[in-house]
Every structure is written in C-alpha cells, then in structure tokens.
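Excluded from the complex is one protein chain; the other protein chains are retained at their positions.
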Amino acid sequence: MKLAKSYFADQRKDDLKELGQGLQRSDVPGHVTGKTSYFADRHFPGMLYLKMVRSPHDHARIRKIDTSEAEKHPGVARVITHKDVPHNVYTILILIQVGPEDEQVLAEDKVRWKGEAVVAVLADSQRAAEEAAAKVKIDYEVLPAVLDIEEALKPGAPLVNEYHGQNYYMYDSGASRKVRFGDVEKGFAEADHILEQTYFSSPIEQAPTETTGCIVTPDGNDRFTCYTNTQAMFFTLDNTSIILQMPGHKLHMVGGTVGGGFGGKVDVTVEPIAILAAKLTGRPVSFIYSRHEEMQISSPRAAEKIVLKDGVMNDGRIVARQVWGYTDAGAYSRHSPYGAQKGAAHYPGPYTIPNVWVDTWCVYTNRTPSSAMRGFGVTIADFALEVQMDKLARLIGMDPLEFRFINAYRDGDMKAHRQETTGAALIECMQEASRLADWPVAEKYLQMSSYKGS
Amino acid sequence: MAKVPVQFTLNGEEKAEFVDSGATLLKVVRDKLGDTSPKSGCNQGTCGACSVLVDGELRLSCLTLAETCEGAHIVTTGGLAKDGVLHPLQRAFMDEFAAQCGFCTPGMIMAAKALLDRTPDPSRDEVVEALSGNICRCTGYEPIIRAVLTAARANSQNAA
Partner (left out) sequence: MAIRRGRGVAAINYPTGMNLGGDPSQALVHSTPTGNFMVTLSSVDLGQGLKQVMAQICAETIGVKTEQVIIDTADTDTGPHCMGTFASRGTHRIGNAVIQAAQEARQVMLEVAAEALEVNASDLDTDGEGNIHVKGAPQKSISIFDTALMAHFKLGRSISGRGMFLVPRSYPEVETGAMKPSTCYAHACTVADVDVDDETGEVTVVSVKNVFEIGRALNPKMVEQQLVGGSWMVISHALYETTEPYYPARDHGGSDFNEYLMPGPGDLAETEIVVLERPAADGPYGAKGPGEMCANPQIPALANAIFDAVGVRIDMMPITPERILRALKEQRSA
C-alpha cells in the first residue's frame, strides 16, 4: 500500500504523533498464541446444548407440534416452543421505530421460510440434543410459496407475511422510498440516447470463520450473563429484553473478540432463546450455529434486482437517470427496510445528474431473511451503476474513464437527495488510477479538481 | 455414555483423561484440557481452524477421535511459545499484520509449522499448497503467505 500524500496536501496538517503510525495491534499477540478469548472459549459444568428444530418447508401452516418423544430422550432437559416465549413476535429495528413487529422467535401457526426456528431442544450433550430434535414431530400443511421478487409483486401472489399485509415494506412514502429531482421525463426527451438495463444478484453469505452463537450462565441472582459474538451489544440486550419481557438490568452481555462479522452478527437470533433456556432450566446454555446454519440459516446479503434507465448526450453528459431497485428481504424485515432505502440516496452514484427518479422497494419472499452485510444497500447498486456507466460510454464511443470524469460530482454540486456535495474526491481517485494503471486520459481530465469553482 | 481412558502429551505435558467414546480431539483439548487455541469453525473438516499436530503430522482435530491419540504427542498453537519467546511463525504473523479477527490464526500457524518442519525453505507455491485447507475471511491470504515466507527466512538465518 502506498499513501499518495500529494493529493489534498493543502487540507491536511501532517502533524500527528500517535496516529498516522502503523503501530502493532495490541490484540495480535493474543491471536498468534491462541490466547485471545472468543465467546465459545468457555466451558461450564452442567452446560446444556441447544439444537433448533427448523422448518423443512418454504411456506406452511403448522397443524400440530408434538414434542413428547423428544422430551423422553435420554439427556434432554427441556423442550421450548412458542408458548414459552413471552413476546414471540418482534422486529429488531423496533428500537429505532422501524416496525411493524413481523417475525416469530419460534414459529407458532405458520412457517414462512425453509429453516425457520420452530422448537428448541436442550440436552446435556450436543449429540443428545440432535438425536432428540429428530424426534420432534411437526405436522405441516404446505402452502404455495413465493420465491421471486417479480412473482411476489404480482397481484394475487400468495401473501408472505401477514404482519405487513402485502409483499413489500410500506414506507411513509408508500410502497417504495422515493427520490425525485429535476424532471426525468424532460431529461429523457432531450437525451441523444436512452439505455435501460436490468441487473440481478443472488444472496451472499458473510461466512465468518467463527459461527454465530452465545453461551449463557444464570448468575444466581436472577441476572443472566450472555457471552456473545454479536456486533452490537446493547442492540442485542434491548431486543432480548423486549422478547423475554425481562427488565434490561437483569441482562449482562459480554463480548470479546469476534471471529469475523461482516454484518452477519447484527441480527438478534441466538441470544433471546438461549437466555430463555437458561432461565427455564437454571443451567448454563450453549447455542452455537453449525456451519450449515451459518451458511443457509443466518441471514445473507439480499438478492437484488435493479433496473437502470439513463439518458445520455453525445458529448458524454448524463442528463437523466431513473432507477427501480428491489431488495429481496426474504420472509421478514430484519435490516432490509433500512438497506433498501440506503440505496435510494446512493443510486445516482458519485455523479452529478440534473434529473433523477429513484424508487427502492423492500420485497418479501418465502426465503431466508436477508439482512446486513458489508456495504449492503450499496454494493450491488454499485455493480449495476458502474456496469451501466461502461455501457453508456461505449454507446457514445467514449473512453469509459473519461466518461466518468465528465460526470463526476464536485464540491458544491447538488445531489439528487438535495445535499450539497462536500469533500468530494472521486476525480482525484480516477486521476491516480489513470496513472497507476497506465490508463491514458486527456490532459484536461488530469487538470480537474474536486474543489468548488475549480 | 461409555468413557474411554486415553493418555497423550499436549505440548509436552502428560495428560490422562477419561473421555466420551466418540469425543473429538478438538472437544477434549478445548473443554477438558482447557487449551482453547484450536478453534471450531465448522466441525466437519472444511475450515482448518482446529488444526493441530499429532506426532508431527497436521491433523484436523474436529475429525480426529481423542481415543485414537493414545500415546501421541500433540502440539497446538497454544503451546508454541517457549519460555515466553514466540515461535518465528508467531513473530512473523505479527510483523506481517497477518491476523485480523484471529480466529483462523492458530490453525494457519499449525498448517505453516507442519510445512516448515519438513520443508524449511519452501517456495511460494509450497506455502500456498500448505495453507489451502485453511479458510480466512478477513485478510485475503496474501499477508499470511508473506508471514510464512518471512518465518522461513528467519529460520534459515538463525540456522546459518
């Protein structure tokens, strides 16, 4: 890595003492000696292991749950169903007023995705828990499933989630988060060329080497200590408090070093049920996702469908951009209403376009709920936007890098979401890339600056 | 569950335990012997985080039954530093900034040690081959490869 200090030197005082230094990480001696403590590096006498019984169907009504055989299995301490969960329907962003509550901790009357949690089995060994879990009998009536964004939005599609009442999240702005800037139809009318293209992505797993999990101990004073690898301690504590209807002061979350997160450990999926299990049994409880659960049950980066329509002039200026962005949330909201609207502000990209029209949708389907992952709401949008930029440049016979210089935003430019651009540095990044990769551009582009009025 | 007696050395110390028949070496080393340096990333032999040396051979402790290790000498990353002095691999992983979350690090170091013990001066390709059973999600591998090559150079300089 090289620091290119010549750019923006006038805006920096390079006078820092402790910062700007590549000091050794204080945690690394622990990493290389195996002494760093992760949540699972604990073992308590009498610990119970939790195995989750999950839905084998994308969408089904639960007729009956029979746990009698599982309860009799040797080593089983307790079986937990929805009846044991004080506040069984929740949504994690309720803490910042993004509702409605739409997800079951343990499924009661319906399952809405293949892998949804239904029954928790606790036994004194992992093996006994897994054997007993296989003895839980659940009678399902399979229902038609919706697995596709376009199918989900068609009139008459099966309803995925009754708490929403339709197969998309309802924002205060309606079925989508909207950005309206300038007059996009006028822009298209003036454009020399119009290009409309559709982009897709599939779900992506965060795949940390350490799977999601927690270990809970009852402290003996009606408090519970939860050793967890959550990415957000109080988010987990406060949601657990709501789900278990347990005052927050009875909960103690202890993290440590986490074996990779990448967004996959922002959901609150293991702690509430493990703490409930510790409360009901009075024993320490370990609930750690298997590798299979991490890959297929924990929420991935959402699949997206993105339609981009651009109007471009022969001289290289983009004069109108219209975007329809669809995020496949899966069966429940989790962080997807947030991620989908993050895209709304992002879609024009780092370019100054006078006419912009964006609709982003958060769509429900009968698949694994998607949620946070490194850059969600932006990463797939950038794929679509920047492939589109390449196509537009070629459409008008222009060099793709020079085409970006022409449209690059600079300080003082008004963005589509009506914030004035400050601190822009796109032009300088492209100038350095041109030099680094020996990608020649005309001298006038190398003379440009992100500064206002330059 | 039937208990089976097993004796082996762990990082040079004699151990004698009654273990559940079918218990993995990983579980015994972590839960019974308290050495948590081998990590459980998949419990199915696909990530390498649990790697240890059994009689000098690289083994996935999550797929090794403890009862098959009777009389064996087991080495983990937890036992690599001697008298507070880091092993050259541990030093190199620090110097090259080859650890981020650190979860794969003990397994990576074991895989690298197995290589350097038999090939003290490996080529880059040999390092790549030796690490290819270990998953890292943070670093992009390049710093880890560099660390192993650095440690090999440090070893050969010490030997010279």
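As written, the chains take the letters A and B, and residue 1 is the first residue of each chain.
Throughout what follows, contacts are C-beta pairs under 8 Å (C-beta built on N, C-alpha and C of every residue); 3 or more make two chains touch, one makes a residue touch a chain.
Worth saying up front: this structure is predicted, and the values here are computed from it rather than measured.
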item: Chains on display which the left-out chain touches in the complete complex; value: A, B
item: Of A:S68, A:T198 or A:S454, the residue in touch with the unshown chain; value: A:T198
item: Residue in contact with the excluded chain [from A:A120, A:L251 or A:I288]; value: A:L251
item: Among A:D172, A:D315 or A:E443, residue touching the chain not depicted; value: A:D172
item: Chain A residues that touch the omitted chain in the full complex; value: 1-5, 7-8, 11-12, 16-27, 58, 96, 114, 147-149, 172-173, 177-181, 197-205, 207, 230-235, 237, 251-263, 265-266, 291-292, 295-296, 300, 303, 338, 341-342, 344-346, 349-350, 358, 365, 367-368, 372, 374-375, 377-380, 382-387, 389-391, 400-401, 404, 408-409, 416-419, 422-426, 428-430, 432-433, 436-437, 439, 450
item: Contacts of chain B with the absent chain, listed as residue ranges; value: 42, 44, 46-47, 97, 100-103, 127-129, 131-132, 135, 137-145
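The rule is short, and it goes like this: only the chains that are shown with their structure count from here on.
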item: Chain A and chain B: spacing of chain centres that average the CA atoms, whole Å; value: 33
item: Residue ranges of chain B touching chain A (in the complex, touch as defined); value: 1, 20, 22, 30-31, 35-44, 46-47, 49, 76-78, 80-81, 86, 89-91, 93-94, 97, 99-106, 109, 135-138
item: Complex contacts: residues of chain A adjacent to chain B; value: 24-25, 27-38, 40-41, 43, 125, 127, 207-211, 257-260, 262, 290-291
